[in-house]
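Before I ask anything, let me first share the structure, which is written out below as structure tokens.
All protein chains but one are shown in place.
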């Protein structure tokens, strides 16, 4: 019970879940370990219709990070509900649907369909994907547009809505406050930082899409800082992510103010990483003298320690 | 001559210079190699009066990056002019003064003093330092404030003014266009990304200042993307920086649209890094069939290659 | 699926080309599959299975960037984190057919193990191996032991001068197995051989089918190189 976390719509047996887009719909990882051990699963983004996504190369490596420009490839919301959710429903874990689109209407459609499925416990509103021409990022960098979209999706959804914030903004707290005021039940953060790599032998960007989203350990300090700021600015819970690969990374996010943590890129380096973190958590809490994992939530700002 | 780069106020024998704050006033590095080999030197930020800066720890390591919160420690503009510039004037390289402050008046004062010294060939207007309570960042994240400060400093300076942009903004091109319209002669970018690390044994941020600026290889993809965007949005030259440690990193920045490159954090990993890059450049240009280094400037966006 | 493999040997066998042998747990490893190998870098590196003898897997790899440079620095006794075998390899049920193997550069490795497995089934094969230059050639004798082997070099410093497509035009076979750079694959995909199987390379994220990094256009939509491939019938992919 020391790992149990209760969030709107989500009864997490532990605060660890794979991040959207880094775990597909769970099928591949289910061959490696029992998905029922996960706190939850954030499934890959769904759009109204199926999408092929961007050209390849779609990934490029950077120093302790990676750029991706998958471009929301997915079979479309109906196919996901029909083909993917039945399999996911066989596991004892909370499934969170990642909702994307190019227009408010598409977002609303996906949210309505997804939230109607009993397997889905909450929605994650993806207003921050940097890799698609229309939609995504624009909603994610303007507080008013983000709030409006949140309102529309909240109205369409029968399940709690978590809004996923983009770090590519001047004021992350302004974004967070805007979506909170618009009715968001929670915040997930951060999505990827927009970046580029150029191949010096061709002089051209490595990604076919030219720009892509930076993730992995490289971005963790930015993610921690943003969670730390947002946790002090809003009253809704935060699911933190960005560069998590170890149990101590998880604790860092919770100290910063997150109530749960998602793991993205690290699943590529080590497909067993979520399992390993979950197994390592109790021992690490013992070592640090922490009883319940949420006992330390926000302690990085709540408790001020005198310094030399 | 294939490395020579002409910029407003600066005749660079090569496009490599140490970045501000990572090279002090050159004294320590002068013991290691002849500073006359450098294209230029961007000296540490100067404020009106001497400043002690933040408490320690002032640095924290991250995955292929580091956070710093030095807090503009410096002896003040008058002491720099008296004690540091005479030594720097003995080298055959272009000295660029980094101008900081808490108020417009302080910026103007520093700019006036610095630009009056014959050793200084250009100013770098530091509107983007995330580690000081007053000034710095605010000027660097609001286009109108940045433009206004640029105008004031331009009016006070007898030398060209380069404005150093903060990456912590929603639209880097809006910032760049604003300072260009206000009369900036060039842009230097990027300063550090705001980040944080938390010590899980104490639950507190490692830096005494809590937040700090992220630099090093981890941020390079963000820097490259921003240079690529800004180079297409403005007509003034860009000195690019952020994570440069190899000769190929330099070429990446120039392909993205920079005319010269500064090296910061890498000087800590390898204090000879600028010398080594400068020595390696001609051979690498030969290998890649590049005649003059600026032949490739902006080629990442100018030349569009067809892709599968 | 993930395991710690002990390095048995790791040596230079041609220009910038290394042969690494690692000991893995006893298991089936099909020709044409690959392992996703952890290096000093963040993402894993896909490397084809070049051979399997008892529990020892051979990788033949070219030193390209940071990941393969890190591998090249490993020594006997070091332990390597590998994920695999992954993907689907070459079909071996060609019992009464004549098979030609066409490899280019660092696409040659998977064809060696494939040829050995075909030979074990009594299937006769011709191999056409293309390299840049003489010093890049590796495993020539090993291939020759298994049957007719034609070597081409782009600069003519050894074997036939030119590309693999030259000798391929003269070969009479029913089935083609190929691995190599994309231009070569495009050329052999258009060859006269009836049944053509190609092993495709693409930048990967997960290596197991979850991230959609490695997709390749296909007539019906797309395929994932890591989990649907890396070996495809030529008709299944749009190169």
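As written, the chain order gives the labels A, B and C, with residue 1 at the start of each chain.
Everything that follows uses one rule, which is that a contact is a pair of C-beta atoms (placed from the backbone, for glycine too) under 8 Å apart; a residue touches a chain by one contact, two chains touch by 3 or more.
Note that the structure is a prediction, hence the values are computed from the model and not measured.
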item: Touching the absent chain when the full complex is considered, from B:8, B:24 or B:282; value: B:24
item: Listed residues B:143, B:217 or B:257, member touching the removed chain; value: B:217
item: Contact with the hidden chain (one of C:9, C:27, C:40 or C:76); value: C:40
item: Per the touch definition above, residue among B:11, B:56, B:90 or B:103 touching the missing chain; value: B:56
item: On subunit B, residues whose C-beta touches the chain left out of the figure; value: 21-24, 27-29, 31-32, 44, 52-53, 56-61, 64-66, 68, 70, 73, 216-217, 265, 267-272
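Rule of thumb we're sticking to: only the chains that are shown with their structure count from here on.
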item: Intercentroid distance (Cα basis), subunit C paired with subunit A, Å; value: 36
item: Whole-Å gap separating subunit B and subunit C, where each centre is the average of the chain's CA atoms; value: 46
item: Inter-chain centre distance, subunit A versus subunit B - centres from mean C-alpha coordinates, in Å; value: 33
item: Contacts with two or more other chains, residues of subunit A listed in rising order; value: 56, 64-65, 216-217
item: Subunit C residues counted as touching two or more neighbouring chains; value: none
